[in-house]
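Only a single protein chain was left out; the remaining protein chains are all shown in position.
Here the chain labels run A and B in written order, and each chain numbers its own residues starting at 1.
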Amino acid sequence: MIELIYLTIIYTFIFGSLYLGIALGFSIITGILRVFHLAYPVLFLIVAYGTWLFWRDLGLTFILSIVLSFILIIILTPILYRFVISKFIDAEDYLLTALLLIFLSTEETINLIYPEWKGVYLPTLILPGTVNIGFAAVSGQLLITALISTIMVFFYVIFFVKTKIGLIMRAISQDYFASKMLGINFDVMFIIAMIAGSIPPGIIILLISPVWALNPFIGWTLFMFGLMVSVLGGLGNLKGTIIAAYIVGSIHAFIGFLIDPRLMNLASLIAVVLILVFKPKGLARAETIW
Amino acid sequence: MVMRFEERRGRIIIHFLNRWRFEWVVEPRYWRNPMIATFLWICIPLLIPFTPSGVIGIGPMALLSTLILANVIAISALAHSFQTIGTGRVNFGPHFFVVTGGYVAALLNKSYGVDPIITFLSSFTITALIGLVLSPLTVIARGIYFTLITLILPSILHEFTYWRSDIFGAETGIPGIARLISTGSVIYDLYIYFYTSFIIVAIILLVIDKILRSRWGFILGVINEDEDVAISFGLNIGRIKMIVFTITSGVMGISGWFITHYYGSFTGTVWLEPWMLIFILLSSVLGGKGAIYGTVIGAYFIVLLREVLRSYLRETALLVLYIILLVLLYLLPEGLWGLYRRRRYREYMPSVRIRRKL
Partner (left out) sequence: MLQVDSLTKRFGGITAVNNVSLRISRNEIVGLIGPNGSGKTTLVNLISGFYKPDSGRVIFEGIDITGKRADERVKLGIARTFQIPKVIGNMTVLQNVVYAVIGSKRFKERKMTLAEAGEEALYYLDIVNLLRKRDILCRDLPIYELRLLELARALALNPKFIMVDEAMAGLNPTEADNVAKLIERLREEFNLTIVWVEHVLRIIMKSVERVVVMSEGEVIADGVPYEIVRNIEVIKAYIGEEMIKI
């Protein structure tokens, strides 16, 4: 019993950090661009399968493959921004539908080229087996993922609070129109924000791939976690997202270890919806990124 | 006198028992095109058996099945369109309501042997009740939040059905359900299913059209354009939105009911996948905003397109479908209906307009 409680506490941290890492990019993009980026899950897929493509099919070294897949994202981001987001910015439903279609197309393409039976995997195992913390044996890789995710979030927060660009982004997220008068080049800022938001999901998928079987549909699954956390935390608000991530993490850990693992997802989804009924804008108190 | 007719300013007003009145716009030139279209809609399917080698690679029976599916999508898409107009919010989880209706019908029939007619009423009622419970969201949650919360709903149902897979049959679904009709001949059955679903679509279309042309249509238009103005007119927009949401949710449940009794089994998980969302959404988006007829055309277009692609391309069909739809989003900002309408400003019809207010 004591072991279960230990596990619950530790996995609250692990799940929370993991979901935070997943939601981080989405929160940033939504918070600054004020666009609900329904094509966000492609980022997981591009990094995972892009790396595989460069590494296995094109014979490049593993590290180079990873870097190239990120570069691929950096190249595709301005294209996505210019041809999709800018175009449909005033017609929200068209925008959301277009983004959803882009995601579905990408997912389907990957499903055709690398269906599940092909066994795509990424050798990113850093800490194999389990680690003993107190009375509990915890998955080593997940622990590392959680730690790296937390550090990543820490750096992003510092970025938004201390740097000049971060300050500009906070201003944009708070008041679009007022910022316009300050002569900021919005397009550039938005693209930078999108790229900044695209890095965390890539890192997360790389880290969890040894313990979470890769398949073309993993994008949407992960996205659901990120979405839950972001919406609960208050769209585009980092503080809220952080709190929400650990709330969802604790629900998952608690239900998973102490009640019934099959209920984990359902419980957190229902909890999120309930909280939203009372606080429809999420937990955040302000409509700004920080 | 039970009924009295009065004609005034191009409208026929029917007074009923001196208490109620119905208004009907009677202007002949408005009737011509819809009459022709409806006539074609009814008659063309009858010609299908006379194309033995199939139309564009699809055999006659597959074609009829496709048309039936198009009707099913049209039912939900019409409800969804009207819901968007009436609540000013876009629901990204219509398939949640469809599947709920389907499961209700399936479970009632399978476990208690309930008649399809009763399951029809139950599907509608229970789905509408769930809609009622969720309807305050249309008032409390601003645009994008509403969309996101509704996006999560299908996932909740998905998890729920997996959790109690003993009841819901997880991936295999619930088999052995009474079908609506069984004449012994497949082709006659298909025809009956087609015309049944067609009647449902036609009724919904007529009702929505009537509403939009009446003073309620006016009111919905105002709410859609500017909620503050609507309030300053003394309209209780909260109540109107909630009523619209509740009833349209119930109609989506009817879609699910039909699926259940058509296939004779119900696998909810299949219908909860994103493709169903895309089909419903794009029917109205591609069909043309502000015109519910366009929604039906959109539904037919998408379903037929997928079938054609499937018969020629097999594996890559879905991908090509998505890409074509994406391209059409760019090419047809007014939708398919826009090609027909050519911007003639005849009468104001409330159109779907989502404001960018995050």
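As a convention for this text, contacts are C-beta pairs under 8 Å (C-beta built on N, C-alpha and C of every residue); 3 or more make two chains touch, one makes a residue touch a chain.
Bear in mind the structure is a predicted one, so any value in this text is a computation, not a measurement.
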item	value
Chain not shown, its touching partners among those shown	B
Absent-chain contact - pick from B:Y112, B:F218, B:Y312 or B:Y330	B:F218
Touching residues (missing chain, whole complex) on chain B	8-9, 11, 13, 21, 23, 214-215, 218-219, 221-222, 225-226, 228-238, 348
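The rule is short, and it goes like this: only the chains that are shown with their structure count from here on.
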item	value
Between chain B and chain A, distance of the C-alpha-averaged centres to the nearest whole Å	34
Parts of chain B lying in touch with chain A, wherever the complex brings them together	84, 90, 92, 136-137, 140-145, 147-149, 151-153, 155-156, 159-160, 162-163, 274-275, 277-278, 281-282, 285, 315-316, 318-319, 322-323, 325-326, 329-330, 333, 352, 354-356, 358
Parts of chain A lying in touch with chain B, wherever the complex brings them together	34, 36, 87, 89-94, 96-98, 100-102, 104-105, 108-109, 112, 220, 224, 227-228, 231, 235-236, 262-263, 265-266, 269-270, 272-273, 276-277, 280-282, 287
